[in-house]
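With one protein chain removed, the remaining protein chains of the complex are shown where they sit.
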Amino acid sequence: MTPIVKAILANYESDNPGVKANLARILMQGKLGGTGKLIILPVDQGFEHGPARSFAVNPAAYDPHYHYQLAIDAGLSAYAAPLGMIEAGADTFAGQIPTILKVNSSNSWATSISQAITGTVDDALRLGCSAIGFTIYPGSDGIFDAMNEIREMSAEAKAVGIATVIWSYPRGGKLTKDGELALDVGAYAAHMAALLGAHIIKVKLPTDHIEQAEAQKAYEGHDWSSQSDRVRHVVQSCFNGRRIVVFSGGAAKGADAVYQDAIDVRDGGGNGSIIGRNTFQRERGEALAMLDKLVSIYKGEQ
Amino acid sequence: MTPIVKAILANYESDNPGVKANLARILMQGKLGGTGKLIILPVDQGFEHGPARSFAVNPAAYDPHYHYQLAIDAGLSAYAAPLGMIEAGADTFAGQIPTILKVNSSNSWATSISQAITGTVDDALRLGCSAIGFTIYPGSDGIFDAMNEIREMSAEAKAVGIATVIWSYPRGGKLTKDGELALDVGAYAAHMAALLGAHIIKVKLPTDHIEQAEAQKAYEGHDWSSQSDRVRHVVQSCFNGRRIVVFSGGAAKGADAVYQDAIDVRDGGGNGSIIGRNTFQRERGEALAMLDKLVSIYKGEQ
Amino acid sequence: MTPIVKAILANYESDNPGVKANLARILMQGKLGGTGKLIILPVDQGFEHGPARSFAVNPAAYDPHYHYQLAIDAGLSAYAAPLGMIEAGADTFAGQIPTILKVNSSNSWATSISQAITGTVDDALRLGCSAIGFTIYPGSDGIFDAMNEIREMSAEAKAVGIATVIWSYPRGGKLTKDGELALDVGAYAAHMAALLGAHIIKVKLPTDHIEQAEAQKAYEGHDWSSQSDRVRHVVQSCFNGRRIVVFSGGAAKGADAVYQDAIDVRDGGGNGSIIGRNTFQRERGEALAMLDKLVSIYKGEQ
Amino acid sequence: MTPIVKAILANYESDNPGVKANLARILMQGKLGGTGKLIILPVDQGFEHGPARSFAVNPAAYDPHYHYQLAIDAGLSAYAAPLGMIEAGADTFAGQIPTILKVNSSNSWATSISQAITGTVDDALRLGCSAIGFTIYPGSDGIFDAMNEIREMSAEAKAVGIATVIWSYPRGGKLTKDGELALDVGAYAAHMAALLGAHIIKVKLPTDHIEQAEAQKAYEGHDWSSQSDRVRHVVQSCFNGRRIVVFSGGAAKGADAVYQDAIDVRDGGGNGSIIGRNTFQRERGEALAMLDKLVSIYKGEQ
Partner (left out) sequence: MTPIVKAILANYESDNPGVKANLARILMQGKLGGTGKLIILPVDQGFEHGPARSFAVNPAAYDPHYHYQLAIDAGLSAYAAPLGMIEAGADTFAGQIPTILKVNSSNSWATSISQAITGTVDDALRLGCSAIGFTIYPGSDGIFDAMNEIREMSAEAKAVGIATVIWSYPRGGKLTKDGELALDVGAYAAHMAALLGAHIIKVKLPTDHIEQAEAQKAYEGHDWSSQSDRVRHVVQSCFNGRRIVVFSGGAAKGADAVYQDAIDVRDGGGNGSIIGRNTFQRERGEALAMLDKLVSIYKGEQ
């Protein structure tokens, strides 16, 4: 265990050795092992967008084994997916990479801004996962119900040594479309995840828009045009850096934009990237090259 | 156990020997035993359409024993029905054919697109069933609740060695009537069932309609007029063939159409048919002849 | 135990000896004991219509003991009532007549077509009841919830040897007022009760109206003007006679009409009557005479 | 134990010795001990109307100890109050007077005709209470939920020897304002409480209004202008006197009206009064004098 990982773990004051061991597994895994940085491969787009929109561009990706192998070969920190995807490779790849069981899911036809619970802590245990992953939609009508759910599941997970990752995506209710990516909104959403007891917080990279009238004053007097500054503010909002924060890359886009995001996350003190479509929707060789470059960015080599 | 059945079972990496034994019972049963193909007789139309619409055309079918005996005599792989139907023959036919307890049901007078839970895993155990069957309506307002239900029941079933069959029928919400049978919709629905942890997935044979605007691009550049191609895409969407997929025949229709469907399922790599009204709404001799021909299609003899 | 009762019990293939013993108690009780026919006295009108509308015409009936004694003296098969009514005589009349605890109830002021759960299987056990009675309203908005409730309660009852009686009364939703008593609707409602796992099914005597357009075809080609033919169809819809079916008499009416109903039930192969207001709203001597005649009808003596 | 109390207890045929002992404690307590009559002091107006409206007129009543002491000094049968009020004196007055824990409560700002559960059977046990008290609003949209709640709580209470008191107050839905106090409505509400398994039923004194068109016939041919006759009908509706029925006095009013009500309850065969604001909103000396006179009325001395 490196000093930097020890220092990160020390911030989880209330957690038992089981949870810390699972966080350590993620932080010590792969090419970024021991650096305090991490890259996670999430594959829940099949639920969110359907199989063809997710995998037709790279048909090998229809096979759940493809993603396990990609994450392992790229030397990533962890692989996150819903129940069926994890079950389909849990034995073949057991012990080769930490897995995060995505325990709730939405889909393209949802008629409310909400999610179904599609996995449990017991599933995580029987499948050898290191963490559960849960999405909340702060701002939505159902947010209190979702908070009740993650509070229950997270408490259960902590008791059995499983870590909790919260995807905090503001949506719905009083929020405008621009507001969903606003800096104040993103920082607030990250802070809520921290307050809910998340060990790892996943948010989107925020824009420099400020959504809430009441929050304008708190953001005045600073130029928020720098993305790394915005990352720094989100990290600060997660207990001043006492919680691991990773940023998602969004829809597939040009490689340079992906690299710049990672540079900004790194420079702003973020812990890493969670990157799905930008990898598995590229051909495997291309994806491995991109992930290799991201690793080197997080290592500070670029 | 044949090599092909062993290969299929090996795909269920996370399941305990109890579940695998029940899947094996179904795959080794009857005339298709050992081929990796299967035909299931489902009789839940009494719940869905009422007794007279289901059985008046063939009054012998009012008796629950009729269906057990038909499935056994035709050498089918399994018999699926709601609680009362299974209870009424559970002792007489114990051990003669694997049964699937249909644990939720709708009816013709339903005022919402939803189902009642009408059986449980405990019922499946006490009645000696090999699997539970559960219908979801992706697209409907109640889909998240239904997913919560099957997640709970499926987890309970897996723990006691009972397999899970999911009927995935898109309906309601944003979906058009044509969309319910669209290729992209059917593949997505099948994929959701796989993600939910189903061992066997039951869907309808899709048309070549593409429903979702966002999915058009993923289906471009391929001619989807071949039904076997569409079957192949659905199978691909079920973890690239790592899950058993069976297709339903729909309302009673001409025998030739039934045979063509089976040929297309076979040629597209599907695992078989689940065929109800097309058998029990025919006279018994005629039904046995049809089922015999279907068996021979799946055996590749025709 | 008579051969006819043994034959009826044999139809309950999945039930444990406890449930069968309780069914046997009802079938072997009173003047119809051993004939396979039964008459049940139900007194839940206090809940449904209030005390004065139910009992003012025969004030002795305000006393719960009155009904126990009437059922015993008339040699009936069982007495059914809500919690308080059973509690008020459970000790005095213990062992003298099988009791059915009515575990859900509505009332005249209900603002939805639904019922409250007002008794439990544990209550049935501590009060020495042989069965629980539960009303469902197929067609109503709340039917799925009600089915969930009876599934839970019935499973619990079966496990401890208590039988289940389902009152299946179509109401609400898409059904017209005439439709509530239609032949197709009544047969469907009875079939649903059977599918839900009921041991004894209680329905109303249907008219010859056919409600559902989709069901017209199934009923064509037969003249349904004979009430005994309609009874026969309902019995057929209950697993071709594998389940006990009793018919209710409705509001108080002339004695001759009551007798004719019983004759038709008998001739159509129904198992008997459940008759409340037509007895306890008559003076005791008159009621005993009427019940005596009904017994003799079911015995085939008239 | 007096013969009259023994006779009352004998009506509770299904109850265990624990429940009977608690009913006996109430019936043998204070100045009316052994007479079969009872007076209960209820102090839940703080929840219903707020502290100032309840206690400002007699500020000593802000102190929970005041009410315990008043009930003890007046020789009443029991003291009923919500959780906090009971907790605040449970130790000081332990064993000095039977207490009834009011386990649900509404308030003046409620936006629905409903109540919150604010105490439990476990609370009743740890606080040494003899009974739980629960309010239902027959006629309201939420009545089925409330019935489900009291069924659960009452079953739990009966199992541990705690008695159940139901406040049955018709409100809302189809009922008119006048109808809430109508004779037919009050008798029906009392009957429902009896059917729900209440040991003690609390209703308001009814007027001679008949609310329900369908019930008119049942009340014809009798002049209902006598309040004691109306009390007698309510008692009859409670299993013909097999259940204890007490009547509430309503808002503070002149002493003579209070006495006349008690005389009518006594003459109509009711078991007593539950009287709150008419006592604690009077100065203590005055209240004690009034209660003394009520005792003497129920003893038949006036």
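We just call them A, B, C and D in the order they show up, numbering each chain from 1.
In the analysis below, a residue touches a chain if its C-beta (ideal position, glycine included) is under 8 Å from a C-beta of that chain, and two chains touch if they have at least 3 such contacts.
As the structure is a prediction and not an experimental result, all values here were calculated from the model.
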Chains shown that the absent chain touches, full complex: A, D
Contact partner of the left-out chain, one of A:Ser77, A:Thr118, A:Thr207 or A:Ser237: A:Ser237
Given A:Arg151, A:Lys253 or A:Lys299, the one touching the chain that is not displayed: A:Arg151
Touching residue (missing chain; options A:Ala7, A:Val160, A:Ala218 or A:Ala257): A:Ala218
Absent-chain interface as seen on chain D, which is shown: 46-47, 49-53, 56-57, 59, 62-64, 82-92, 105, 107-112, 114-120, 122-123, 126-127
Residue ranges of chain A at the interface with the undisplayed chain: 11-15, 138-141, 143-145, 147-148, 151, 155, 170, 173-175, 184, 187-188, 191-192, 194-198, 212, 214-215, 217-219, 233, 236-237, 239-240, 242-243
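The definition used in the following text is that only the chains that are shown with their structure count from here on.
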Other chains in touch with both chain C and chain D: none
Same or different contact residues where chain B meets its copy chain A, judged by the half mark: different
Turning angle required so that chain B lies on chain D, C-alpha fit (0 to 180°, nearest 5): 145
Mean-CA-position distance for chain C and chain A (Å): 58
Contacts with 2+ other chains: residues of chain D: none
